[in-house]
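Every protein chain but one is kept in place in this view of the complex.
Take a look at chain A:
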């Protein structure tokens, strides 16, 4: 019984999402907090990505992102393999984000607008600003339950994060098995971590 209650609590706490009407305000507020974290000299550089993950983790649907990235191959994996893949995928995603953050720490992110893509999708448009140029960014939300929305993909300069993973896994899975995919993911994560500035 305790286990079931714990599991219920766990599921609720992982994927709380944002109510549709609150998405714009939440992101506007969190973008500001993110800039404050980036500019806060009292936080050491290595700690900054962790602080940002604390801010955004609650409404990222990492599980769905992992599933979409592996596409149809995902359903062919057994539950243990699926868990392993999700773990390595999230580690890779976060390592990639941390590495990129190190390169572009002088940038700011600004909310532009939010609008329904279709009845089950909500897109938040933002721009990453630096000294000379603005880069468009789209946060794509889907309804995780009746009222709460979670992010399932991000477009940067028109390049979808999920699509990028998906293409790579699709090509890779034609010639390689699950173990090779995990190995490549681990290597890529190590590569990211080795080049963090």
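We adopt the following convention: contacts are C-beta pairs under 8 Å (C-beta built on N, C-alpha and C of every residue); 3 or more make two chains touch, one makes a residue touch a chain; residues count from 1.
Throughout what follows, contacts and distances are computed from a predicted model.
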## Note on the structure
Record lookup, UniProt, unshown chain, options "Multiple sugar transport system permease protein", "Lipid asymmetry ABC transporter MlaABCDEF, lipoprotein MlaA", "histidine kinase" or "ABC transmembrane type-1 domain-containing protein" -> protein name "Lipid asymmetry ABC transporter MlaABCDEF, lipoprotein MlaA"
### Task
Please pick, from A:40, A:83, A:115 or A:191, the residue that touches the omitted chain in the full complex.
A:191
#### Entry: Chain not shown: contacting residue from A:22, A:82 or A:96
A:96
### Summary
Of A:29, A:47 or A:145, the residue that touches the missing chain is A:145
#### Entry: Interface with the unshown chain - residue positions in chain A
1, 4-5, 7-8, 11-12, 15, 63-64, 67-68, 71, 92, 95-96, 99-100, 103, 120, 142-146, 152, 155, 157-160, 162-172, 184-185, 188-189, 191-192, 195
